[in-house]
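This report concerns only the one structure given below.
For this view, one protein chain was removed and the others were kept in their places.
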Amino acid sequence: MMHGPPGPATKIATAAPVLRIGAVGKRFGTTTVLENCSLDVSEGEIVTLLGPSGCGKTTLLRCVAGFWDADGGAIEIDGQEMTQVAVNRRPVGVVFQSYALFPHLTVEQNVGYSLRMRGVPRSEATLRIAEALETVSLSGFEERYPAQLSGGQQQRVAIARVLIMQPRVLLLDEPFNALDAKLRGSMQVELRQLIKRLGLTSIFVTHDQEEALTMSDRIAVMRAGRIEQAATPDEIFDRPATAYVADFIGTSNFWEARADGGRVVLPDGQTVETHLDGQAQVMTRPHNLHLGSAEAGAWKGTVAFHRSVGPLVEYHVETSGGATVKVAAMRQERARPLEDGAPVSISVIDPTLCAVYPL
Amino acid sequence: MAEAALPSGIGQPGLGERTVDALLSGRGIWPAVPAIFVLMIVAIIPFMILLSLGFSDIVVARGAIVSQTLSLSHLSNALSDPLYWTTFQRSLSLALSTTALCFVFGYPVAYLFLIGGRWTKRLILVLTIAPLLTSGIVRTYAWLVILGGRGVVNSTLMNIGLIDEPLRIMNTHWAVLIGMVQIHLPVMILPLIAVMSRHDSRLVEASENLGASRLGTLRHVILPLSVPGIGTGAALVFTLSYTTFVVPQLLGGGNYLNAATMIYEQVVFSLEWSKGSVTSLILMVTCLVVLVTIALLTNHFTRWTKGREG
Partner (left out) sequence: MLRKSSLADTLGIGLILAVALLSLVLLVAPSLIVVIISFDTRAYVSFPPEGFTLRWYAEVFEQGELVEAMLNSLQVGVTVTFLCVVLGVPTALACARGRFRGTTALSVFVLVPHMVPGIVLGVAVLFAGALVGVSPSIWLQSISITVFILAVMVRTVQSRLLRLDPALEEAAANLRASPFQSLRTVTFPLLMPAILAGAVFTFVEGFDNLSVAIFTHGFRDRPLPVELLALVQYTSSPLVAAVSGVQIVLAVVALIAVSLSIGLDNVNE
């Protein structure tokens, strides 16, 4: 990992990261909530911390914001160490899950709060507030109180309130949780467009896969206080680094197999290379499997049931070993979907898209 | 510093602000220190002194204590004094009967609050809270007026012709009891209302939906759920009626002795401070015993609120 700016001759394509989280840890009493988390976020990038509740994603966010002090490691923004910097001096803007709008202040006073705290004169403040409200399409709402706003409007006020500070990093803690499903989708797209338009570096926290896949340039999948994998959605989907990531994102099939001499034999006879040795687990996605007639291959099973997922048909096949394998096929492959009870054989389309993990 | 540069001096905190910031940001105990200090000096230490006075022989001269030696004589004297026993027994029975009667009269009001509409609720709240904003003397005086020789009860009965001479209601145990119950009624009602408001009104609906009569709902659903409120109300009413001074003094006449009036007499009139100490201590200890009993009973009847073990 590099420290300090690149020298004059080595102008690398990627500039120094805006936010650098380096081996951050956090303990509460005897419980370790974060362990050795490292992540670099580049200018204008949207990264999502994704994981189930209790995985530490919110804790990490709060450490970056300064609400909690990390027990180890470093947090740098634009190369400056943040550990000694108080919350109100960090160049970050936080959008809370509950939006935390000040109920006793108008929209205008909410949005202009940070300016008032810094002593910005009224005339300038009024202009900047109007600008911020326009950015989130809430012009004219100055005199309203938060209680009079809808959920979506409240969220936009919360965003305008931080945008006005021109923060280096935008931190959003499950901002769509409080919205109903229909609104969520459109707000996600809108927000991503806004962030990209303003070129803001952002970190989202969510437990919702769909949200992560929609909003992010990169996803950091977390579990039990550690970052398991931080990569683009495509990479995570096609090349999950661990069994946990594979299981958490998208649908996956797992089975046990034996790694021998640098190879694992797949149930249909093909092989995939691996550096592991001994008992291992193999994973592949449903769309990497194909259903053929029962006599066509060695991996046999019967169709238990099927369901439609958009343009795909997802079959649940009970194999002779007892395990259920999910196979996805395009609808147009067959005139009509296979019936329950139909005998089939399964084959792997591309062995290289099978992942081998330690047990 | 990666922040838009502001002209220095604008928004810079002064010394006072910076001190407060330092005190607040640690989220420490600092803001509470003044209160702790005052409480120590005005409450905790005096209690210790009270304790020590009860267990020592002191010589008082000109209102100040001259000498002090450890002694259990005051305590043993008190415990072997029949007057003490009767006085405390009287206080205890008075307090317990007051508590029981307050429950009998107060619970229906809370029930009415539960099933009543908005205006009923408001009326009940006003009628219950308003008396608490007046002093005990005012409320006790009202009973003097009502129960006195020429008071409401007697005048009305005489006017109707039921009696020829005024009944002697004042200065009896009954007068004190009636006064205590009425005066402490709000203290029983408010916690009950608090607990009842917290519970889902749909529980009542569900119970009736399942075919329960209203009495059945009351007995099987509402009553058990209101036990915490009953516990709190009983504890408060008991403490107040056990230690109240005004009501027995005014409604019971000069010779009516209960624990509180006894303390008053010992401390203010006969200046027997050690005795006063011991009486106070006995009062506190017995009060505590009853309160603990109430807490245990409440605990027992709310077993269902306990979470999973471990």
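The letters A and B name the chains in turn, as written, and every chain counts its residues from 1.
Here, a contact is a pair of C-beta atoms (placed from the backbone, for glycine too) under 8 Å apart; a residue touches a chain by one contact, two chains touch by 3 or more.
None of these values were measured; they are calculated from a predicted model.
With respect to the full assembly, the chain omitted from this view is in touch with A, B.
Checked against the hidden chain, the listed residues A:Leu34, A:Ile77 or A:Val94 yield one contact partner: A:Val94.
Checked against the hidden chain, the listed residues A:Val107, A:Val136, A:Met165 or A:Val303 yield one contact partner: A:Met165.
Of the residues in chain B, those that touch the hidden partner chain are 13, 17, 20-21, 24-25, 27-32, 34-36, 38-39, 42-47, 49-50, 53, 63-65, 104-106, 108-109, 111-112, 122-146, 148, 150-152, 155-156, 159, 182, 185-187, 190-191, 193-194, 197, 210-216, 218, 220, 236, 239, 242-246, 249-250, 260, 263-264, 267-268, 273, 276-277, 280, 283-284, 287. Interface with the hidden chain, as seen from chain A, comprises residues 65-67, 86-90, 92-94, 96-98, 100, 102-104, 113-114, 116-118, 161-162, 165.
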